[in-house]
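Missing here: one protein chain of the complex. Every other protein chain is in place.
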Amino acid sequence: MNAILHDLADPNSILFMIWTTLAKSAGLLGVVLGMVSYTVYAERRVSSLMQDRLGPNRTGFPISLLGFGLKDWSPILGGLGQPIADAVKLLLKEDFTPAYVKKFYYWIAPALGIAAAIISLAVIPFGSKIGTVDMVIANIDIGPLFIFAISSLGVYGIVLAGWSANSKYPFLGAIRSTSQLISYELALGLSVVPLFLIIGKLNLVEIVHYQVQNGWMLLPGLTAGKLPTLSQVLCWIPVLISFLVFTIAMFAETNRLPFDLPEAETELVGGYHTEYSSMKFALFFLGEYTAMITGSSLIITLFLGAWHFPGIPDGSMSGWPGVLWGLVNIGVFFTKVFAFLIFFIFIRWTLPRFRYDQLMKLGWIWLFEIALVNIFLTALIVAFVH
Amino acid sequence: MSPILFWIFAALMLGFGAATLVNRNPVASALSLVVSLLGLSALFFSLDAYFIGVIQILVYAGAVMVLFLFIIMLLDLKAEQRRQISLPVLLGGVAVTALFVTQIALVVRTFQVGNKPFPSLAAKFDDASNIGNMLFSHYNLPFQVIGVLILVASIGVVVLSKRELN
Partner (left out) sequence: MAYQVPRPKLTFAEKIYLPSVIAGLKITLGHLWRMLRGKTHVCMQYPEEKWDSHLPPHYRGAPTLVSDEFGRTRCVACQLCEFICPPRAIRIKPGEIPAENKFAKVEKFPEEFQIDMIRCIYCGLCEEVCPEQAIFLKKEYAITGTSRAAMMHQKEKLIEMGGIQPGVVNKWNEKK
């Protein structure tokens, strides 16, 4: 018994690794899923405020039902209970399976969709360190590639959902979505190559460390508290191009407006999840928003310094200061992610939807070519600087 | 990686590989192949070849198989499901497979280099940069030639898919 307790506290033992990893996974999943539901809420609130409406502002927490003379605080907490009410509603709704669907694929499609979105969270460094523990679930050398690979598997959820529904609108939605995802994956993958050329590493944790020392990729030098060198200034040009291409491709990859062709309500009823109801529909919804969070996290990790903020130390010191600063770093990371999600929402409620041929043209003729040329440009600059 | 995981993933790969052939439903076949490819990439991971493993998923499971599935769904193949298995074909297939497996077994038994234990890797081993170095220094010429070959193939596709040829 004592040996096990000793193992649990010893940073080099396998038991220590197992329980910290489990704790990190559970914590991250909890935070991200909570964030998903409040992103949906933020989406509804922000969109309505942008359209001169108020949005869901009533569902509070009925704590007065508990008795004890508690007050409801509804005017203050108004609307914040909405995600919980939505979740309860979705769980309790009738889970209807149409008679004509292909049952097996109909059932596994939502699970595939959300699994892909959640698995890719594993390699994202969402914080610096707490004591000796790295705040990343799996520190592997090919982080971005891993994310691209897993998110490319997420297509299966959509394809199978559309196909198994055995009805034309979901199928059209699935076809659109597949071709869209395949087209934009290329631009997505190629656009970040310049970054790896400059940094020389494929490991997300090391990419973040590079940014801590040399300033964020988009703000070279400045955030590390020094003036940027000539090479950093030169490299900033391809980094900016790569940031723009990556962000646009990420919008398309997460099926957000202006690229939400797969579920264009006005044309396709509901897209690939037309035939789904209740929790299966909610799984698609969760998957979509989780993919948004993964995408934002990746953009922030690659271009905006992840958990780093000038003047805030990382949590590698021992004892309570380490824990405290580690938690602050995690907070900084999620604040940045949330800011990016709000940006996603702003864009969604501002731009009209692209036409399908415009979407394909943008992906194949513009973004793909720009990303390719950008790689050569970066190679030239890197060769010139060395 | 522990041998248990190796056996699990190997069994997954082989089982779904067989399912690819046995399934009469084309979509089920394609999906079995995807799972089989995932098992294969897990085996690559177990050899610390992360880069190859991820590329396996990214290219084969994530792109090629999606296109396959796409085509299968669009064509909506029904003929394959109705086809009967004829005895001569079955026997022929079994015979060829048996011959092939025997051949491989003989080669593996007499392949002396395969009996030597592989030297263990350094603790921190960056396989992506290793592959890059190999590809662009040692195998530079074949790599470039393959690039030209793929270019020729893609130009050929464009030419063929154009309806009117002047």
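A few notes on this one:
Every chain is named by a letter (A and B) in the order it is written, and numbering of its residues begins at 1.
Assume contacts are C-beta pairs under 8 Å (C-beta built on N, C-alpha and C of every residue); 3 or more make two chains touch, one makes a residue touch a chain.
Keep in mind it's a predicted model, so treat the numbers as computed, not measured.
Every shown chain that the unseen chain touches in the whole complex is listed here: A.
The residue from A:Leu15, A:Val31 or A:Val46 that touches the chain not shown here is A:Val46. Listed residues A:Leu324, A:Leu351, A:Ile365 or A:Val385: the one in touch with the omitted chain is A:Leu351.
Taking the complete complex into account, residues 46, 49-54, 244, 346-347, 349-351 of subunit A touch the chain not shown.
In this section, only the chains that are shown with their structure count from here on.
The mean-CA centres of subunit A and subunit B are about 30 angstrom from one another, to the nearest whole unit. Here subunit A touches subunit B in the complex through residues 105, 140-142, 145-146, 148-150, 152-153, 155-156, 159, 163, 171, 175, 178-179, 182, 185, 189, 202, going by the rule given at the top.
Residues 27, 31, 34, 50-51, 54-55, 57-58, 61-63, 66-67, 69-70, 73-74, 126-128 of subunit B are the ones that touch subunit A when the two sit in their complex.
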